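One structure, as structure tokens, below. Some questions next.
What you see is the complex with one protein chain gone and the rest in place.
A and B are the chain letters, set down in written order, and residue numbers restart from 1 in every chain.
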Amino acid sequence: MPITREQVAHIARLARLAMDPAEAEFHAGQLSRILELVEQMNRIDTTGVAPMSHPQDAALRLRDDRVTEHNRRDQYQRIAPAAEHGLYLVPRVIE
Amino acid sequence: MTDAPLHHRSITAHARSLRNREYSCLELTRHFLARIEAAADLNAFITVTAEHALKQAEDADRRIAAGQATALTGIPLAHKDLFCTRGVLTSCGSKILANFISPYDATVVDQLNRRGAVILGKTNMDEFAMGSSNETSHYGPARNPWDKSAVPGGSSGGSAAAVAARLTPVATGTDTGGSIRQPAALCGLTGVKPSYGRVSRHGMIAFASSLDQGGVLSRCAEDAAIVLHAMSGFDANDSTSLRHPVPDYPALLDQPIAGKTIGLPGEFFGPGVDHEVARCVDQAIAQLGRMGAKTVPVELPNSAAGIPCYYVLAPAEASSNLARFDGVRYGHRAAEYADLDDLYAKTRGEGFGAEVKRRIMIGAYVLSSGYYDAYYLKAQRLRRLIADDFKRAFERCDVIAGPTTPATAFAIGEKSRDPVAMYLNDIFTNAVNLAGLPGLSIPAGFDRNGRPVGLHLIGRYLDEATLLSVAHRYQMETDWHRQTPPGYA
Partner (left out) sequence: MAATEWEAVIGLEVHVQLKTRSKIFAASDTGYGAEPNTRACAFSIALPGTLPVMNVEAARLAVRFGLAVGARINRHSVFARKHYFYPDLPKGYQISQYEQPIIGSGEMEIDTAAGPKVIRITRAHLEEDAGKSLHEDLHGMTGIDLNRAGTPLLEIVSEADLRSAAEAAAYLRKVHALVRYLDISDGNMQEGSLRCDANVSVRPAGQKAFGTRTELKNINSFRFVEKAIDFEVQRHIEVLEGGGAIVQETRLYDAEGDQTRPMRSKEEAHDYRYFPDPDLPAMRLDDAFIDSVRAELPELPDARKRRFQSQFALSAEDTAQLTAEREFADYFEALAAAPGVDAKTAANWLLGDLTAALNKHGMRIEQSPLPPAHMAQLLQRIADRTISGKIAKEVFAAAWRGEGGVDDIIAARGLKQVTDRAEIEAVVERVAGDHPQQVEQYRQGRHKVFGFLVGQVMKATGGKANPARVNEILREILNRETG
């Protein structure tokens, strides 16, 4: 199924990827080709086959409720693009 | 001192010589650092941690003097740049992490550090491990030491180039759809991807969480066994890490090949395979036969769906895993932005390369409302069919063999404009990740241009030991793995 430039723009917006029209046009062609490849899946009948989301058939391991991680804020914020008073800074958020 | 140059010796040989004080870790480390510097044109490394390496080497020398050496104490190695290394740039080959100094060590890094291994540096890779040629790296392509105009494969291309050029005895890699085995094949190396869950993913920057697995690129199976053994094991920080005890791979290398059955899927020997690759692989299988292995035909009827299935599931998981790169807490942040959404979009638009954006978009698309069932669920159903094929095949054989890649290394730039052509490189490898099985590639000859060919061996779930022993036995009878690229002897 070919993908339109508009669809690319929508997905790019959903994925927060800035994209100018030329780039969207370029990706529309490439994504259409990839989807064409992907749609070869439809050649195989999967009726009645249970989806497999994980290579293991293991159950989730549950951890004891213990605090073992302690404050490392200074190390973590040393690599932050913008932090002040211990807070990460972002442009004003309006709810 | 031994006659062979230091960089041609195995880990076992180094460990023995270090213990016998034939040379020191410091000397060994300096030797490899000098080779790395001389081979800068391969672009195999993103970061060389020379100073830190020398310090680790001194520590290792002290440890050896104190009689506390392990099999890896003082052994230099390199880490693919998606393993987090504390205090060192961990870029994942991306602009978005081009300033990311990791505040912690990946479990794999920690395990190898604790055994006294010396980190020479961080190797080049396709951005976020998305690629089969190392061309998507923000740091430019790494080159194949066998032919510098060719790709080393990917995504662990820098690790492969570094080991092939003998810039390091061994390097770590990761394999989501073939990213260890394909570059190992293209660079004439041994590359092993263990069973899903063997090696902790903690500190390994995620591409596709249900497929990613750390592993090793090395000169030979024996080295791979030693390093894989050290990397493997249960990690409480990874909910998908296995509790199963790790077999002593090095001790199990000498298991005889005689009595083993090798399954040959017709699907791996079709017309899509370059005939020189096919010739080398046939000869390798014949060699295994002479060594006592039986061969049987097996069927993997759904293997053709591997690529389409993989290119739904891997991008879906990637689109989610890469959502955290938003310029707020670490990494690249756009210099100018109008508001919050603009900050996100510009940061990510600037920070990710074209291939990564493509996969994020494919992933977002197949998960989005209205498409989920047709793409994502369909692919998950196929994944089960593919996994079941392997289960059935392993009822008849111990190991499955075939070519690692349909062709040898291609020229830089040859496929970079055509993502679909690039994706088809992983046609034989990615089904193994979908099924979570162990896989390995070993050198099996050269094409007429002198480019290496890889033999692909796939094992039963958790049976890395058999794969490694078959590879080791084969390497005792052949010398493909001892060949070095011209100019790197």
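The rule we apply is simple: a residue touches a chain if its C-beta (ideal position, glycine included) is under 8 Å from a C-beta of that chain, and two chains touch if they have at least 3 such contacts.
A quick note: this is a predicted structure, and the numbers were derived from the prediction, not measured.
*Asks:* Among B:Tyr104, B:Phe234, B:Phe446 or B:Tyr488, choose the residue that contacts the chain missing from this document, as touch is defined above.
*Replies:* Checking each option in B:Tyr104, B:Phe234, B:Phe446 or B:Tyr488, the one touching the absent chain turns out to be B:Tyr104.
*Asks:* Going by the touch rule given at the top, which residues of chain B touch the chain that is not shown?
*Replies:* Within chain B, the residues touching the omitted chain are 83-84, 90, 92, 97, 100, 102-104, 106, 201-206, 208-210, 236-240, 316-317, 319-320, 322-326, 328-330, 340-341, 344, 364, 367-369, 372, 376.
*Asks:* Footprint of the hidden chain on chain A, which residues?
*Replies:* That gives, for chain A, the contact residues 14, 16, 53-54, 56, 58-73, 76-77, 82, 84-95.
One rule holds for everything that comes next: only the chains that are shown with their structure count from here on.
*Asks:* Can you check how far apart chain A and chain B are, centre to centre, with Cα atoms defining each centre and the answer in Å?
*Replies:* Those two chain centres are 23 Å apart.
*Asks:* Within the complex, which stretch of chain B touches chain A?
*Replies:* Checking each residue of chain B against chain A gives 99-101, 103, 196-197, 210-211, 236, 239-240, 242, 302, 304-305, 307-309, 311-312, 319, 323, 326-333, 337, 339-346, 348-350, 352, 354, 357-358, 360-362, 364-366, 368, 375, 377-385, 387, 419-420, 423, 433-436.
*Asks:* Over in the complex, which chain A residues touch chain B? Could you list them?
*Replies:* Going through chain A, the ones touching chain B are 3, 7-8, 11-19, 27, 30-31, 33-44, 46, 49-56, 58, 60-61, 63, 72, 75-76, 78-82, 88, 90-93.
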